[in-house]
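Below is one structure, written out as structure tokens; the observations come after it.
Every protein chain except one is present and positioned as in the full complex.
Order of writing sets the labels: A and B. Residues in every chain begin at 1.
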Amino acid sequence: MERPRHQAMAKNTNMRWRLPLICLLWEVAMIVLFGVFVRFSPEADAHWEEEKQEMNLTSDIENDFYFRYPSFQDVHVMIFVGFGFLMTFLKRYGFGAVGFNFLLAAFGIQWALLMQGWFHSFKGGKILIGVENLINADFCVGSVCIAFGAILGKTSPVQLLIMTLFQVTLFSVNEYILLNLLHVKDAGGSMTIHTFGAYFGLTVTRILYRPNLEQSKDKQGSVYHSDLFAMIGTLYLWMYWPSFNSAISEHGDAQHRAAINTYCSLAACVLTTVAFSSMLQKKGKLDMVHIQNATLAGGVAVGTSAEMMLTPYGSLIVGFICGIVSTVGYVYLTPFLESRLHIQDTCGIHNLHAMPGLIGGIVGAITAAAATEDVYGKEGFIKVFDFTGPYQTRTPSVQGGFQAAGIMVSLLMAFAGGALVGAVLKLPVWGEAAAENCFEDDIYWEVPEDEESDVYHMHNPDKPASP
Amino acid sequence: MERPRHQAMAKNTNMRWRLPLICLLWEVAMIVLFGVFVRFSPEADAHWEEEKQEMNLTSDIENDFYFRYPSFQDVHVMIFVGFGFLMTFLKRYGFGAVGFNFLLAAFGIQWALLMQGWFHSFKGGKILIGVENLINADFCVGSVCIAFGAILGKTSPVQLLIMTLFQVTLFSVNEYILLNLLHVKDAGGSMTIHTFGAYFGLTVTRILYRPNLEQSKDKQGSVYHSDLFAMIGTLYLWMYWPSFNSAISEHGDAQHRAAINTYCSLAACVLTTVAFSSMLQKKGKLDMVHIQNATLAGGVAVGTSAEMMLTPYGSLIVGFICGIVSTVGYVYLTPFLESRLHIQDTCGIHNLHAMPGLIGGIVGAITAAAATEDVYGKEGFIKVFDFTGPYQTRTPSVQGGFQAAGIMVSLLMAFAGGALVGAVLKLPVWGEAAAENCFEDDIYWEVPEDEESDVYHMHNPDKPASP
Partner (left out) sequence: MERPRHQAMAKNTNMRWRLPLICLLWEVAMIVLFGVFVRFSPEADAHWEEEKQEMNLTSDIENDFYFRYPSFQDVHVMIFVGFGFLMTFLKRYGFGAVGFNFLLAAFGIQWALLMQGWFHSFKGGKILIGVENLINADFCVGSVCIAFGAILGKTSPVQLLIMTLFQVTLFSVNEYILLNLLHVKDAGGSMTIHTFGAYFGLTVTRILYRPNLEQSKDKQGSVYHSDLFAMIGTLYLWMYWPSFNSAISEHGDAQHRAAINTYCSLAACVLTTVAFSSMLQKKGKLDMVHIQNATLAGGVAVGTSAEMMLTPYGSLIVGFICGIVSTVGYVYLTPFLESRLHIQDTCGIHNLHAMPGLIGGIVGAITAAAATEDVYGKEGFIKVFDFTGPYQTRTPSVQGGFQAAGIMVSLLMAFAGGALVGAVLKLPVWGEAAAENCFEDDIYWEVPEDEESDVYHMHNPDKPASP
């Protein structure tokens, strides 16, 4: 039995030709481009046996695979399970949350391998990919997952795929400007991933503003078990964030340090999130939205500085502050943004990614500016900031300035790019749902009859129950 | 309050003596056999300190543990959480799915350590086990988990344990024929795990055909949250499949390459699965069954060739095809197999493992036959295909032929073994449930009273509710 629903008259949400077409065309494009451009990096190529001899490597364990693969898998879990399940908190949008996240990420990593490859791994006309490229592709897609959080429940899968195509492209350009032109450090992506991704998503959702969204207000909340599903996402993000921030740092002490700093920041963040969640509610009860999200802000905010000598207590301070900022944001800022600025931010990415991302960029700039050879050691100083080649003479304070410039560039790219993409997505041809059907899986998914629908019958005792 | 149910008159499903007896007897047998045969491999033995000096190893990191343990844990998660939760999609069979999978896998890995040990790690009258043996045991059990998917909900735990005993034995024989006698490459097990496991399970379910299964049709579907639980399984299988296909490859470039190829194939597979899931439904809505299963076919289908120079675009092509084949299989083939061939395949393993497994075997044969010293390098060529010793003179095309032979042998073993085991399981003494009680946890588990049962009351308003 179909339960009655107000089907939007004017909206055609049937995906039958649009979605298959875009998926198949783009995947064919990926195959062609991969065929022309993508090959294995030397360490993944069967020629490595010979390469090893030339490089005088005596052991297979020197392969970058063993330095990074465990971190890669942790990052992979964060993108697919972490972000996917974090967004299942809505009572009737679990399929869309985890399923569309799966779709856009699976497409996005392919396109990111190409885009980032052209910028960073292009040798002799070929993109040579290894495990570090896989991590970077996941990182890039992470910024799309973040933006998805702002528009969750309000867009069609076709819109999401289009956004992914554009955002991955813009991400890669922005990343190239920061890392190569400004020579900025940003191992965990406070600027490139979080600041860019969040403000991009917020701009898109602003442009896609739906004045009648309160028509689906009853579906914007959670139910008991959907909140537990979301906690799976939260915990995996929280636990693996040290891997995220250390995944592409230099081998050795830098990876080690980045993991420790992130671990500390996240631990502190939980305490202040709980404190403010309780404090800001009349009866002192904790709010699952805060626990699910604000506890993660500490990981975002050490994304730039984790591999620097931020030190454990410095990390605690950053986490301490971000738990507060993020929780206060959920309570006061999100409603304000929605009512005054017409920014409808489903998951509150402004609190979890945008503000902590900015803080992370600033902390990174300060930490870089404050660096001394005393603290880092002579060689460590050069290695951490890569003050080599054309950057040999760059001083910490100059580096700090460039780091700050990186924040600004990321913001500009996010606003400009988000505006452009928002405009494209506003075209009335992509099959988005009507306002009263937002946050409802039934529009794009075959949803099983279940307990809940039985319960619905109950409220209409006149109708015969037909399970 | 017990909710009313049609208890089968003729069937005795009480496990009270049968299940404990088989568990205890078999575990005692394991202890005795381990006592007689199983010891630590040199790298896990306390003598390694001395061994290291003899082998002139300067570092502890050369221990195989550090090359393979992270992959082992990923594989371990796939077997227990991946397969276990993937099968929780049924509305009333979550305990059986995750619990029986747990039971059969825990027994299966012990028996596999012995069986595979006798064939591959037998030295001086002892089986010497290390981390690679643990991975191989998990692999072997993976094929049982696959077969379990075909008979899910229709068999007693005693039947599952008996099937596990037989299947692990036959798996090990088949694996020995392929890897040692035919000298076939199959690192991710397209043939040994997927083709063998799936056709074995399909044969078993054919023999256990239940003509009255539509009596439990109302329980064969999912509910909203059971579909989300299943997505946990899907995502862990999908994310960790690169670890699966690379777990026992040679150290260095082979592991690295296998992970990249699998990653690419899986990414492409998601796009075509989504495309065809939407295209084949009138309203263009996505079907969770496809997303949960067909997205994984790309991992199955590069199981043989992942460690070869399949290249990223080759992997994309394989994934592209398998997403289509698998989704189309769910829509058209599964109903056909059930109605015409009387193959009742609960999880659709024919679409997820059987067909993609065959494709994987064929892709492996072609990739091997097409290998050249130019592509692999002189040493890489020998190393990847292990063209050493008696196989020094084997050519790629001959290798391709042997690979093809491996597919045929796996199929034969699966059909013959499945027929044998099916016949054993058909004996009316193992406590299987009646047709109307299939897909129902309540037969073998103490199931809590819960919301759902409250809902049931509601439909009988005459009865007093007694939660």
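Keep this in mind: contacts are C-beta pairs under 8 Å (C-beta built on N, C-alpha and C of every residue); 3 or more make two chains touch, one makes a residue touch a chain.
In this text, all values refer to a predicted model and were calculated from it rather than measured experimentally.
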{"item": "Chain not shown: contacting residue from B:Val77, B:Ala254 or B:Ala434", "value": "B:Val77"}
{"item": "Sole residue of B:Leu280, B:Ala405, B:Ala419 or B:Val447 that reaches the chain not shown, by the stated touch rule", "value": "B:Val447"}
{"item": "Hidden partner interface residues of chain B, rising order", "value": "14-21, 23-24, 26-28, 30-31, 34-35, 38-40, 43-50, 52, 59-61, 63-66, 69-70, 73, 76-77, 80-81, 84-85, 88, 92, 94-95, 98-99, 102-103, 106-107, 109-110, 113, 129-131, 134, 157, 225, 229, 232, 443-452, 454-455, 458, 465, 467"}
{"item": "Interface with the undisplayed chain - residues on chain A", "value": "59, 61-62, 66-67, 70-71, 74, 91, 218, 221-225, 227-228, 231-232, 235-236, 238-240, 242-243, 251-257, 259-260, 263-264, 266-268, 270-272, 274-276, 278-279, 281-288, 291, 295, 309, 311-313, 316-317, 320, 375-381, 383-384, 451-452, 455, 458-459"}
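We adopt the following convention: only the chains that are shown with their structure count from here on.
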{"item": "Whole-Å gap separating chain A and chain B, where each centre is the average of the chain's CA atoms", "value": "32"}
